[in-house]
Every structure is written in structure tokens, then in C-alpha cells.
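As you look at this complex, bear in mind that one protein chain is not there, while each of the others sits in place.
And now, chain A:
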Amino acid sequence: MIRMRDLRKDFSVRVPAGRLRREKRLVSAVDGVSLTIEPGEMVGYIGPNGAGKSTTLKMLTGVLSPTSGEVSVFGLTPVPQRTRLALRIGVVFGQRSQLWWDLPLRESFRLLRHVYQVPPAEHEQRLRRCREMLDLDAFLDTPVRQLSLGQRMRGEITAALLHGPKVLFLDEPTIGLDVVSKQAVRSFLAELGATGAVTVVLTTHDLADIERLCDRLVVIDHGRVVHDGTIEALHARYGSRRSLVVDLDSPLPAGFVLPGTSVAGVEADGHRVTFALDETSAAAAVAGLVAVASVRDLSVVEPDIEDVVARLYRAG
């Protein structure tokens, strides 16, 4: 469905060198990405700011020519076959609008029906679905320029889906959404993905999007893929561990060691200690602890994807 082989994009930028001279320098935004995405997959494409996510998506959708490497979507080469590809993919670039700025949302949708030449019944059916799921009715007749970011974004997602694309590229589709809108968008996408009929590639900085939606996680940094697999695989690879947080009546004695754990943090003058459960179970650790200290409260914390990802980003 989607194939990239050793895909690269260099931007040439001019940087000041000396007082008047400007020097040409190459920035490697995407530096040899190879990925294959099968039909029906939902792939989360994440990475720190400037990692090359948007650049990759631009190349996949045909608006940016790769410097080198191969890329194909539906067997089409995106840039030269852009107009044909456009009929079959849906794209949301969260930071820009594909809607007609001065026209009401409803009219943008009607126009898109003609631009993509969608039969009226199909159009009607898809639009109805989006109106329900994304709660569009309240602002269907508002000109796009008067919509709030979150309202517009729901409109953008609808616009990307009205022609029934089999592949969706979403670049930060939940940017700027409130909690309720985010949930609406997520469950909408989840439902879409559950049918297995649509392939989704989405970038985000909200890892909850990924946890909720994507079975596959691709992490990119400095233009290179640094992880490709499930979230569990990521935890395993980085040895993320559960941890035990305990509140104590009095600080632990100096030099205290709890077998199979390491101290991950001490707060409140030693009244709260966090142990990373390296090689022991939570039960064993608790048992070991209550034997020597008076524990007021405790909780077991699952590994946090944000921590793992932060570690991954820092390592890069």
C-alpha cells in the first residue's frame, strides 16, 4: 500500500556567514527512511519537533519531491502522479486549511463533492456520518474563517473523508482540540480504523492519540527511524518498568536497599519514595518494605509512554 525505500529530503538553506555573505547549507530533513505499510494498518508517526514527520507526509502526498529514494502509494509515484493519487487519499495538515475560507462549511463540502466527483448518495451518506460523529451541525452554515480551531479541524477531517479515500494522512489532526473534541476525533478515527478498510498514517505530539489508535508506532528522529513496532515493544526495548510509590511516616534509614529495585526518586524530605521495579514483583517489594518501615500509603504505577518516548528523544 505505502512503500518508502531509503527516502531522503535535503533542504538547502542560506545561513549568514560573515557580515554580508550567506552560505548555502544542506539540512537533511528526512535521512533515509524505509518503511512499508500494509492495507488497514494504523500507524502513529511520532518524533520530536523538526524530526521530519511533516516532510515525510508531504512526500507521501505528492506535494514535495524527494531528493532521493523511492516512494509509492497504491503503486503510484506521488509527485508525478499527484492528481490521480489525490482522488484516492485523504489528507489533513493540521496547521493549514483545505476549506474555502470565505464560504460556509456546508458549501465547502458541496464543492468537494464536485471536485472529487462523488455520487450524491455516497456523499450524503458520508457527510451524515461525519455530522453525527463529529457534531458538525452547530456550525455547518458558518463561514470557515469564523470557526474556532477545533471546529475547523473537525471540518477538515470531514473534508478529507468525503470522497471515501482508502488511505488517510493526518498531520497533527488533534492539534488545539479540547478534551471533548479530541475524544470525538479519536473515537471517529478508531471506528474508521476498526473496519480495516482504511489505512491511516498519523503524526501527533499527543501520545494518548497513539495509545488509543495505533497498533504500530514509528518513531523518527533527525530524519531517521529509531523505532518501528508496537508500544509494548517500545517499553520492552527501553526496559520501562512499573514503579512503586510509597508514602512513609518517617524517612528510610540511610543506605537502605530494597532487593530487586532501584530508587527512582525521593520527595517530601524522604517521606515519599519511588522505587523502580527492576527485577522483582510489586508484591515482593511491598513485603520487603513493610518489614522495615511504616508505610502510610502506596501505589503501583504503570510505565508511562511519555517517559519512554522522552527517553527515546533525548537519546537521539
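In this section, a contact is a pair of C-beta atoms (placed from the backbone, for glycine too) under 8 Å apart; a residue touches a chain by one contact, two chains touch by 3 or more; residues count from 1.
Keep in mind that, in the parts below, contacts and distances are computed from a predicted model.
Between the listed names "Electron transfer flavoprotein subunit beta", "4Fe-4S dicluster domain-containing protein", "ABC transporter permease" or "Aspartate carbamoyltransferase", the UniProt record for the complex's undisplayed chain reads "ABC transporter permease".
Contact with the undisplayed chain is limited, among A:Q98, A:T142 or A:S262, to A:Q98.
Remark: the omitted chain is touched by one listed residue; of A:M1, A:V79 or A:V295 this is A:V79.
The missing chain lies against chain A, touching residues 11, 54, 58, 61-65, 79-84, 86-87, 91, 93, 95-98, 100, 102-103, 107, 110-111, 114-117, 143.
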